[in-house]
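Entry: chain A
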Amino acid sequence: MKQPIIATGLARRYGELNVVDHVDITLEPGKVTALLGASGAGKSTLLRMLAGLEKPDEGSIKLGDTVLSAPGIMVPAEQRRIGLIFQDFALFPHMKAIDNVRFGLTDLSRTEGEAIAADWLVRLGLPDRLQAYPHQLSGGEQQRVAIARALAPSPVAILMDEPFSGLDPALRDEVRTAALSAIQNVEIPALVVSHDAEEAMMIADEIAIMDRGRIIQTGSPEDLYSAPKSPVAAAALGPVNDITGTRADDGLVEAVIGRLKAPERADNERFRVMFRPDAVRFVESGGTAARLASIRRIGHHYRAELEAGKELILALASDSPGIDVGATANIHIDPDQCFVFPVD
Partner candidate 1 sequence: MRRVLTRLPSVGDVLVFAALCLVGLPLLVTVGVGVFAGGGPVWDHITETFFWTYLSGSVSVLALSAILMLAAAIPTAWIVTVYDFPGRAVFSWLLILPLAAPGYVLAFSYADLLGVVGPIQSGIREATGLAARDYWFPDIRSRWGCAFVLAAALYPYVYLSARAAFTTQSICTLEAAQSLGASPFQRFKRVALPGARPAIAAGLALAMMEAAADYGAADFLGVQTLTVGVFRAWSSFSDPAAGARLALILVGLALTLLWIERTRRGEAGYQASSIRWRALQRTRLRGPNAIAATLLCTGVFAWGFAIPVSRLAWLAVEAYAFTPPLLEPLRNSFLLACVGASAAFATSLVFAVGAHRKRPISKFASWVAAAGYATPGAVLALGGIYALGVLPFTLTGIAALVVLTLVYMSRFTAAGTGPLTAALERAPASLNFAARSLGASPFRRLMKVDLPIILPGAAAAGLILFVETLKELPATLMLRPTNFDTLAVRAYAYASDERLETAALPSLVIVLCGLLPVILLSWRLSTGRAGGGTQ
Partner candidate 2 sequence: MRGLLTGLSCCLLVVACGGASTETQTEPAGTINVYSARHYDSDRQMYDMFEEQTGIRVRFREMSSSQLLETMRAEGDASPADIVIAADAGTLWRFQDAGLLRAVESDALKAAIPEKFREPAGYWFGLAKRARVIAYDPERLSVDQVGEYGQLADENLEGELCMRSSSNIYNLSLMSELIERWGEDGAAEWVNAVQSNFARDPRGGDTTQIESIAAGECSAALVNHYYWVRMLTSRSEDRRALAEATALAFPETGDGTHVNITGAGVAANAPNPEAAVAFLEFLVSERGQELLVSETKEFPMVDGVALPDGLEALPEFIESAVALTKLGENQATAQTLYDRAGWN
């Protein structure tokens, strides 16, 4: 029976600092949730509380209807059956790969345990590394062993703390694919802590953005990318242009790129207008005039820096404006792809 993990009002303080500040989060079975945020946002602490490695000051954690943590109740980590995967793999250095994987299979006989452990290592693509010690394995192989070890005891959920950032980029994709397919097969709730927006979008069904101890927005990668609810959320999902806007007489927001609709119920005079570099298009005429400061081809798109008035604008466009650096280009930004946030 696969059950969700539901955390309500979870809080943790270190002295005066609210590291995790009354967070609600639900991890659904079969779904990968990414916890995205800058370092120090409280992601790891949240993960450790879910795992049972750290005790919340407030709030509760439930697995379905079972209480894992609540005021006065603390099921220790070793009884939660929640799998953990760490950035530094955390393999037991004195045990072979197969013994590492077998570690959590304490209820089984040695032969049964070895059979299951071997099966997991094969599934993760390590059929011939069963007898290797951790120091004989490459980084990617170590992390595969760690994933097998976490999944072998049939955990109720799996939590991963920056699982792929210890690997070099070439390996990362490969291990990530192997890990995700293994996790999806067992249909349990999965949480990945990450500071890499691209990675989060690549693997997660749902992303929770964390900032200074709070989850500021949750949603599908698509929603978050195209409809962030705050400047921080906008910036969390990837590079974003950030220019100023002011209230015009007609109630619209005036910015160098044009006039945009103000957010509802905002009577502020000043705004931040944000849009992604890939929202910028070069047009033949019309639009906004901007001086081309630099342009460079990066793979299948162009990366251009433009100056419009006093604002700097970064563009990632599929085609080149066809003009020299220093000349003036016309750019157009779809108002629907602009996020307008009031400034106090």
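Quick note on selection: all candidates are chains of the complex that A comes from, given by their letters.
Basically, a contact is a pair of C-beta atoms (placed from the backbone, for glycine too) under 8 Å apart; a residue touches a chain by one contact, two chains touch by 3 or more; residues count from 1.
In this text, all values refer to a predicted model and were calculated from it rather than measured experimentally.
Enquirer: Out of 1 or 2, which chain touches chain A when the complex is considered as a whole?
Expert: 1
Enquirer: With touch defined as at the start, can you tell me which chain A residues reach candidate 1 in the complex?
Expert: Those in contact with candidate 1 are residues 48, 51-54, 76-84, 86-95, 103-104, 106, 133-135, 146, 149-150, 153, 155, 166.
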